[in-house]
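Certain chains of the assembly are absent from this excerpt, and the rest are unmoved.
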């Protein structure tokens, strides 16, 4: 017993050490962003890797100035609204849709599935103007409307992911629910959804990241006269002649990724192991 | 007139939607718009496209139901894309107030675009370093004013480069950053000079094909930049305009090719404002002693022809207000730092930008300004190809013939592709 | 009214295999029907069609007067115990059992009362908070059973609900289910492989083979008068002994000869079989080893050496061969038969079964 | 069940379908139509037939971009998936620090492609400067630079999907395999991999299309330098849109060609991997 535990501990130790090293290397680029967010801009280009010391250290000045320059908090509000709204809508609608097309198999659902796949393949350049035109003529150029655009544009990936994972849910469990008197919506919400939770969380994370960081789509679709998201706002730190205020940029980047990291960490614990275990024989 | 539109009923009242090109001036435009609205009740929206995203934003926005009424093009080539959307400004106040018709873009007798900002570029230099150089033993010159042609510039630069330790600098020229976000300094601005001389020889202002008469001179100045710089030529692709700006700002280089707009970036560091000067870019052409700086505009206003009539009117009114009212002039000149081509801007509206002052001095000295002919370059593709060839030449992976090919043959084929 | 009627029902799976070619069956309201048959004969499929989980490929399925081919499961008011349990992995035992009731929006106390009552019956109380994956096989099966038992449906479907329980618990559960049946006034369809369950629980037993019904009858009738050789062999454990015999006409009536034996079968009418073979069947408990029984049935005695004597506690299953014919007899433990013993046993000729050698159909005894 | 569910289309399918139509189908079809037009904006298109497509044929850069992209896709799809799976495996074993490491590997995704491109450009150039070179010195550097950047960014993303896939495999199957005498390697290849097929399908598909469509990173890292030798298809299309007046239609046509290519590839890939999946 001891030897097994010992070897296990050794293995764990090795794992820890190895992954810690890799992690540090992995984080380096992000570290650079953080470090430089405390530097004065002229020094960032010259000495990107040095720690902010002495004359190039400006403390939180970049953060303060950046927040002011781009109207960070307003942009943050819209970003939050759009991201939360769109991701919720996507998760809800596409998981339902994916369930539908993987349980009702016919020509139409299969066709729709492949359309979803296609939508991921299409280069954005091909649809960007037509998308902005369509959204505009339907009056979707506001934060509420853009959630619908995101749903439509993000449906491909989400449906694809959900449909893929739907296969590992044993059918018998859903049948049991039907017998217990569940209507399809109840079966879905009370049984399928909880079992798919890890997938939900994963898809949620991926979509959140996409929407939170997305620049082009909101630029094209949103009514810029009224609304700005963080990525749109951050763009103003780039000057007309290709010069970029890296100090403010880095600071704003740090602020922009913080919420997503927090969100991710919070979601981690829902990615639990083997939810369907013990449910069926076979 | 303004009084009419402001007295219109709310329903018939037009509104202005300005799609601004320059992120640097975003705040000033918004403030100005607010002020105008406060005064007249006419709604003015200002949206600023992100850097590098103007064309795509404009393409998307102008197709929407509520399109920009005021947008901008960067010159004749840009205009050709948008000419179908340009309202004829012949009768407008902005056109009438131009100091010279030269500052408007016309086609088929229609005035389609009006420049609103005049900018100047050349070789920005650090007077302090140059002064220190002149005091050195055996300096090639004794005063900055002696640099009047390419030979002198070359001699000075090479001497400075070899004595950079003594001067406490890292190179005569700031790095010629060819990063794709900043290579316009060379592939367009520098290439403008040989182009200018060729046009001058031919007596034209645009061309379907070029000969590349002055390409050797172009090579000389490019070599000079590369060989007497803070970095190895092989590393320039990793350098940006910002790098160069900070090298200059931190006093590490003496010369830095850029324009009046660079003032923001370089002021406030190691170089004092009064030490910032600007020289013409000499490339070794006969009689270049009389050459001045490169002055022109890349910023032209266009009014959207397809907007609602009352919106067009409101936009014209707004523009008039901008160039005639105190608030407008103050903002344009002092806050945005533009030199404008309008008669309404007198002496008092000169920005306090040492580079602008330097530019004015040259004009007053009677030197010939060089125009911004790069706005006639056939396409961005041409510029990109030229830039790529220049870079390859610089880092030693390509030869000068490629630059020639890109310049001469590329011009013809791109010009053709445009049609 | 929850009678169930299969009217020429056909079921073909997606892979093209027709597992139920033509099913006709009528189950009365409130009847308790047991479905038995070899593994893979289509019992679960039949149940799943009643539940609405499998589409009927042809024919009509009626619950009460209503044709339900297209009725979704939840509208059929059915409870079902799945052969593979199909527990909700993300819910505790309690929530698994309460689920159907919560859907019906019963009051909380009512749900709690019912769940706890059933949990107590199933001896599941200590596990109410656990998730299915933390349970033993038998516990899982009881949860599956409990989930159905809390409900109040018009049809109750059970697919081998007790297969993973021990004998004692199984006896108790059997009683529970019978009680439930009485209380609920629902129609029960019960699939089992356990002879005891089949014999004791059902009003009628349906014997299936390859998707076809072989016989539908009360348990005792099935046991005493199996309709064909398959049913005779399938019901009863150990299996009935079979052998081929030739039909002879003797002076006192019909005689049978085979496997070294010859005896008269006075009560039978074998007209038409003379000189042909018929299959003779006799159950192991009708082969007697005890002196007193041998005396009572002296007509057909078999002799042989016991090759294996399985001691089952109260009984011994004696495997022996009379000539080339292998036989099993079921003798009380007190006979003390052991492997290797030479034995003489008597066939109880009153308990003979005869089957047509070709069709396997039962030959009825007359008079 | 199928029958019961079918009627619920308005609830389950319709919202997504409707949004999909607005958000994708309509723009896509109009976009398709635009590829046969000359236009500046969507509203002023003029039909020009196949002219745009003809212009593509003579475009050497486009062909080079095609090969470059194909090669890049091949290398990065293989590398990203191998690495992502290799990372996901130990991170589903419930070891200490798992959550932390998952977060770390995922973090690169939190920063948009353009900025990442710039940061990596700094790093690469910093390293290459020691040898007196830069990233755009030769297309080879650019190529591997892109590969490294993509791996760095995408591994965490794919890891998430692989983790979700790995966790849906019932633990008993590992037990059965261990009893059957399988060593860890055999378990990996015969149980884990086949049962992770849904995740593998998804990930190869995503990496395939992501690599093929790569734009931001390409733009920021090399912008196609030197001489468009590291220009990928999306960037080529983008350049076509903006680098010449009046070439919007050609860009659109290129996008269509590009779409047809990727769709074909993706379908083949889907067909191959989907066949290996099972419903439990």
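Each chain carries a letter (A, B, C and D) given by its place in the written order, and its residues are counted from 1.
By definition in this document, a contact is a pair of C-beta atoms (placed from the backbone, for glycine too) under 8 Å apart; a residue touches a chain by one contact, two chains touch by 3 or more.
In this text the structure is predicted, and so the values were computed from the model without any measurement.
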| item | value |
| --- | --- |
| Protein chain stoichiometry for the whole structure, using the labels that appear | A x1, B x1, C x2, D x1 |
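The working rule: only the chains that are shown with their structure count from here on.
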| item | value |
| --- | --- |
| Chain located farthest away, centre of subunit A as origin (C-alpha) | C |
| Computed distance of Cα centres, subunit D from subunit B, in Å | 38 |
| Approximate Å spacing (C-alpha centroids) for the pair subunit A, subunit D | 15 |
| Two or more partner chains touched - positions in subunit C | 52-53, 72-74 |
| Where subunit A touches two or more other chains, by residue | 129, 133, 170, 175, 178, 215, 274-277 |
| Pairs of chains found to touch, sorted by chain label | A-B, A-C, A-D, B-D, C-D |
| Subunit B residues within the subunit D interface of the complex | 55-56, 59, 62-63, 77-78, 80-82, 84-85, 179-181, 232, 234-238, 379-381, 384-385, 388-389, 391-392, 395, 397-398, 414, 417-418 |
| Residues of subunit D touching subunit C in the complex | 1-4 |
| Complex contact set, residues of subunit A against subunit B | 41-43, 45-46, 128-129, 132-133, 136-137, 141, 215-216, 219-220, 223-225, 232, 235-244, 246 |
